[in-house]
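One structure is given here, and the rest of the page talks about it.
Only a single protein chain was left out; the remaining protein chains are all shown in position.
Just so it is clear, A and B label the chains in written order, and each chain counts residues from 1 on its own.
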Amino acid sequence: MREYGLLGSNILDSDFSFEIKIKEGAGAFVCGEETALIGSIEGKRGMPRSRPPFPAIAGLFGSPTIINNVETLGTLPNILRNGPDWYTRFGKEGNRGTKTFSLVGKIRRPGLIEVQLGTTLREIIFDIGGGVQKPFKAIQTGGPSGGCLSEEFLDLTVDYESLASAGSIMGSGGLIVMDEDTCIVDLAKYFLDFTQKESCGKCVPCRVGTKHILEILQRITEGEGSPDDLLALRTLGDTIKKGALCGLGQTAPNPVLTTLRYFRNEYLEHIKDHTCRATVCKSLIEYRVIKEKCTGCQSCVRVCPTGAITGPRSEPHNLDASKCIKCRSCYEICRYDAIAGDAIVIRTAERQS
Amino acid sequence: MPEQIRRILGKHGRSPDELIPILQDVQAAFGYIGEESVKAISRYLRISENQIYGVSSFYAQFRFTEPGRHGIKVCLGTACHVRGGGTLLDMLERGLDIHCGETTEDKRYDLDRVACLGCCALSPVVQIDRDIYSRMTVNKLTELLKNYE
Partner (left out) sequence: MTKEKKVSITIDNRKVEAKAKTTILQAARDNNIDIPSLCALEHLPSYGACRLCVVEVDGIRGFPTSCTTPVEDGMVIRTDTAEVRTLRQEVLKLLLSEHPASCLFCEEQTDCKNFQGTIRKVGVTTGCRYCPNDDMCELQEVTKKVGLTETSYPVYYRNFPVEKEDPFYDRDYNLCLLCGRCVRVCNDVRLNGTLSFKQRGKMTTIGPAFGRSHLEAGCEFCGACVAVCPTGALSAKASKWSGKPDEVVESTCPYCPIGCTLDLKVKAGEVVDVSADYDSPTEHGLICVKGRFAIPEYVLSPDRLARPTILKPEGYDFLPWEEALDEAAAKLKAAGPKNTFVVVSPQLSNEDLFVAQRFAREVIGTEAILSSVIFDLGSDLRSFVDLVVMSEQIDTIEETKGILTIGLDTTYGFTPLGIAVKKAAKKGAILVTVSEHECNLDMLSEEAFQSDAAKWPEFMDGIMKSMSGNGTRKSKAAAPLFKKGDRNVVIIGPDAVFSGKRKEIFERVLAMRDNLGWKVIVCHPYTNLMGMLAMGALPGLKPGGLKSDGVLKLKDPAGVVDLKQNRKVGYFIGEAPSPEMPKCEYLIYENALPAPSGFDPNLILPAGLFTESPGTTISSEGKILTFNRASAPFAESKPDWWIISGIAARMKKGALKYSSLAAIQSEIKKSIPGFSGKERRVPRKKVVMEGKAAAAGNPFGPCRDAAAPAAFRGVPLHDHVAGMKAIEERRHK
């Protein structure tokens, strides 16, 4: 653009000058927070700063600064070209226009979509997304800062207020669909693990609080949870939400708080029954060969990475649990329903064709 | 100051906000941020070496040790996690006998986890050097690694 005189001083010989400088981030989720972003551009550690003063008053290099996402800036040309009335046709009151989403997970047609704000989750998942193969369990919106919504929210409209009132957020538009093969406690643990790694470490509630939450979730997924843990999770979540310095910390408890609210039973199953109904939490499941069904085809023997399954051709195989790393390879390759993964009560895993 | 570092510095201004772009250029050239580079940057930008280290160690992109010949990055973004990315990492840790973030003894592989490669619809995804592999499974991965000496 510079070569053509479309950027820089006195563009096309007018008295309008405009400069663009591109700076690459260096790998820190927290730098999505505006003051941390400013810090990163200034060549410092990406640690958020207290406000006031707000960036509009004193931001980058101490100067007044406006900060916008690329998505926002990307909609501007269309609005300017087609006019505001064209744009406000889409969406609903207070939530005009469209939003892009990344619709992924256990869905038939994952990909990037753009819908009007106010579209229902049901329409997005089952119409646009082509629906799910196994029974629907939950949808996670807003990434690690968002929440998990259960089946009862399928008719929720996708807009800022509705999502917030359900305990989640819009965020940058992540929509992850989950089915019965996703353990909700493991998912909460996964998000907290992420937030812990990405926390800048400046403020106590986020740095230390998320560590405790993660530790509790770890124990629960290992079958070492206790009923007190649920209250502890709520208290910690509350403290972090109120006390954290920036948005990363303030929204970090959302996955835990929403899953506690909408999937409480799954937590209790892990704690009281030592069961992981999605057969994900490795400490709570065990793989074994169902001898009656095994034909000795050796498919599983070939794929097992640790050699835990042994046995000659045409004879039921043996699975040495001590070597099993629960990678699911055998389960997925077995054509005869002969591998079962379970908690303490052994049950046969179902396979959908 | 080695000529290569001098050339990199010459492409940037001497203000502190050039630090991260300079570090990125240094890492691109040498594969990691070494002590000599930090010393040169310190003099150039007039910031102490300790502050430079403090900034670069904050960001996931920068490393301070020489990398292996091939970098394996397992994506563990939400979509990949939900589709078994964790198992891939597990298997790699076992197979290569290193932890995430380490380099194999023969310097053949680095193993890292990354938060999201942006190919969520093709999960689970693994990147080796500059190649992206989608819909990975444990077995496919084992085969693939044989191609990287």
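Following the convention adopted for this analysis, a residue touches a chain if its C-beta (ideal position, glycine included) is under 8 Å from a C-beta of that chain, and two chains touch if they have at least 3 such contacts.
Since we're looking at a predicted model, the values are computed, not measured.
Touching the missing chain, out of B:K11, B:R43 or B:R94, is residue B:R43.
Considering the whole complex, the residue from A:G8, A:G201, A:P227 or A:P312 that touches the absent chain is A:G201.
One chain is missing from the display, and on chain B it is touched by residues 35, 38, 42-43, 46-54, 57-58, 64.
One chain of the complex is left out; on chain A, the residues touching it are 28, 30, 45, 49-50, 52-53, 196-205, 207-209, 211-212, 215, 232, 235, 238-239, 242-245, 250.
Basically, only the chains that are shown with their structure count from here on.
Chain geometry summary: the mean Cα position of chain A and that of chain B are 23 Å apart. The part of chain B that touches chain A in the complex is made up of residues 16-21, 23-24, 45, 54-56, 58-62, 78-79, 81-84, 87, 90-91, 94-95, 115, 120-121, 123, 137-139, 142. Residues 23-29, 40-47, 61, 102, 104-106, 110-112, 140, 143-144, 174, 176, 178, 182, 187, 190-191, 194, 198, 200, 303, 305-306, 325, 327-329 of chain A are the ones that touch chain B when the two sit in their complex.
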